[in-house]
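This is the structure I want to talk about, given as structure tokens.
What you see is the complex with one protein chain gone and the rest in place.
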Amino acid sequence: MPEPSHRGAPVDAPGISSRPEIDAPAGGAREMLELTQLADREVEELQALHTLDPDQVPADAVKKRLGPLFWFAAGWFLLIVVLALAAPLMERAGFLPDPTKAVKCANPPCSKLGILKQGYLLGTDNLSRDIFSRIVWGARVSLLVGFSSIFFGLVLGGAIGVIAGFFKGKLETVLMALTDMFLAFPAILLALAIITFASTSNPGEEPRLSRQVAVILALTIVSVPPIARLVRASTLVFAQREFVLAARTLGASNLRIMVKEIVPNVLPPIFAFGIIGVAIAITAEGALAFLGLSLQPPNPTWGGMINDGQKFYLDAPHMVLVPCAVLFLTVLSLNLAGDRLREYFDIKESVL
Amino acid sequence: MAGSGTEHLRPAGDTLLRAENLVVEFPVGRTGLKVHAVSDVSIDVRAGETLGLVGESGCGKSTTGRAIMQLPRPTSGRVLFDGHDLVTLPSSELRRLRPEMQMIFQDPISSLNPRRKVSQIVAEPLRIWKRAAGDQLDKIVETTLENVGIDPAAAWDRRPHQFSGGQCQRICIARALVLNPKLIICDEPVSALDVSVQAQILNLLEEMKAQYNLTLIFIAHDLAVVKNVSDRVAVMYLGKLCEVAPPDELYARPAHPYTEALLRSIPVPDPSIRPGEEGTLGGEIPSPVAPPSGCRFRTRCPRVQDMCAQVEPKMRQIGLGHYVACHFPLDAIGPKPGAAQLAQQMNAMTSPTTRRPVPPKLVTPPVSGVSASAPPKPAG
Partner (left out) sequence: MSRKVIGGPTGTGRDPNAKLLRVVDIKTHFRTEKGTVRAVDGVSFTLDRGRTLGVVGESGSGKTILSRSIMGLLPKRNVVRQGHVYYEGTDIIGLPDEEMRHVWGSEMAMVFQDPMTSLNPVKKIGKQITESLFLHLHMDKQDAHDTALALLSSVGIPEPEQRLNEYPHQLSGGMRQRVVIAIALACGPKLLFADEPTTALDVTVQAQILNLLQQLQRERHMAMILVTHDLGVVAGRTDEIAVMYAGKVVEHAPTPVLFSNMKMPYTEALLSSIPKLDYPSHTRLEVIPGRPPDLINPPRGCRFAPRCKYAQERCLNEEPPLIAAETPGHMFRCWFPVGSPEGEEALSRNLAAGASASGVPVTDVPMPASLAGRS
């Protein structure tokens, strides 16, 4: 390709300028806006210049703040995680009643549909099961499914993305065609199909996979294509950078370059995106549970609880509202935290 | 201009690296057109020598450097290094030769992995080839960093973005040196650096060359910089070689019209020299997708004749170590056109109202029996 004509400008890739395009209003105003934007960029460069030399700048000069919203979100999420992890301990210690069994009322008569006065934190459902306990046990399901499906999705999707973006050519075409194929299916239908397939069994036999594993498998498969695309795009950018070429001149093998040069650069932004992915996965599990496709009763799941509770909305709204609120807050907190983390990493990136 | 031919190459036994008839072509998207980035370029370099490869953007000098390194392999040609032809060598064997040939790039910050520490970056080559481990590895890294002027203690755990451009380039040089290569190709190593830092890096390269017994190929667009560091200079234009000569000779007696134009365009920090219209090279560089036939420089050359469009000039010797690919080189047989004539031709070429002016013919005795009005010989 003809060499770029910018003397002294970084050679990112042939023919591709490293500066963003300017699209601005017409006429003299456009010129002035452009000039101001150019000046803005200069200021940013100056700012960047002065973040570059730690010798000359006091170490405590800059503290990136994540913000109170982040900490609030992180706090809620942490609470959920702690409760979920501690559930077996709490049960053994007697704080957490069995979620599948009816609880005894302290003062009869106890309403079938649960009353806060009776001393149970969040009341009981129509079968007198403690809602708080069910929430905590349901949290275990949601968190496990959410994190493991995204984890496997990152591993598998990440591998596909890095290989496709690094080798390009036919391999890339094939891999991307496959992932596009999966992207073409509506996610819920795909998940449905996978779960159904994975957990059908002939009468009398054990199902091929436990329902929980099936759900994780389904969500993993659904999450792989978008992750693969993201990782591939990021890989394409980094594979063009000169340090990759330098590694090649040093005689590094392709595998070594991918693992040591590309992945460490691609991973951090993807990681922050992964947190939002977990939020999506938890919502997805909730939806599946709502449809009755996740863990079967009497095992508690948030989606299942919402499903059960909707019939009793008028009489005992807390049955449906509590799991809704918990699901909402958990997903929200993950989104907020993920967003803030993404921005936090981005700022550092822009200095590089 | 368009130089083909290998007359300027020295005997194969003498040279460390010998690239013959390199051709690099890229397809343009799906149009079926090809970019002729490098067309039949041959260069060689002796052990301990610095070869300067100079030319403006689009001339193919960087592409030549990368083709020599087989990154990627050229479309055709031979690259003889250490007894092997790199172009036909299988990948695994090629990889094993890599420690002998290293490269330094234009953008020092982009050449370093932003996520890794400096000590890891410089140690990486040793780890790849398992040349050293543990304390011995650390020692080598430390010594190399000191040699390039980076304080190892301060830099060890830092990342590239904490260093300036000049310091990053030093780190890149350290990384290249740690394997004790025979040859280092420097692709515009100082173009992205500030003037005061440039001098530091150029001096450093010379020192390292002496200390590590290196051979350098120095690629740049700045003729003054190239002249300063090289033992031999090759000038390129639009994928072809124009002229090869020792640097002082090239400056004092340029033979190729392009070289002369290049020399005259360089701004000189001397206020008594007022650059004027005469001597400025007019026109634009043609597209490498459809380069001119015969001599590629003919569309801008003040000395062009009919022959130049039909016959591609080959490299031939015109002085000690001095080779040129031109039918009508400066100072060649036959008087130079007078300054007035030259100015007239230049003006005709640079007039803004005509796109492709017909250059007036030179009124000089024909060169070696070929008359300007004789029927064209079939292309050689």
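First chain written, first letter: the chains are A and B, and each begins at residue 1.
Simple rule for what comes next: a contact is a pair of C-beta atoms (placed from the backbone, for glycine too) under 8 Å apart; a residue touches a chain by one contact, two chains touch by 3 or more.
This structure is a prediction, so every number in the text was calculated from the model and none was measured.
K.L.:
Given that one chain is not shown, which residue among B:162, B:215, B:230 or B:299 touches it?
P.N.:
For the chain that is not drawn, the touching residue is B:230.
K.L.:
In the whole complex, not just what's shown, which of B:76, B:91, B:136 or B:265 touches the removed chain?
P.N.:
Once the missing chain is taken into account, the touching residue is B:265.
K.L.:
For the chain left out of this view, which of B:170, B:298 or B:314 touches it?
P.N.:
Final answer for the missing-chain contact: B:170.
K.L.:
Kindly note down the residues of chain B that lie in touch with the hidden chain.
P.N.:
These residues of chain B touch the chain that is not shown: 56-57, 146-151, 164, 166-167, 170, 194-204, 206-207, 221-225, 227-231, 246-248, 251, 261-277, 280-282, 284-285, 350, 352-355.
Note that in this section only the chains that are shown with their structure count from here on.
K.L.:
List the residues on chain B that touch chain A in their complex, please.
P.N.:
26, 35, 37, 57-63, 69, 71, 95-96, 98-99, 101-103, 105-107, 109-116, 124-125, 128-129, 158, 160-164, 172, 175, 179, 191-192, 221, 288
K.L.:
Mind pulling up the chain A residues that touch chain B in the complex?
P.N.:
For chain A paired with chain B, touching residues are 1-5, 7-12, 52-54, 241-243, 245-253, 256, 260-261, 264-265, 351-352.
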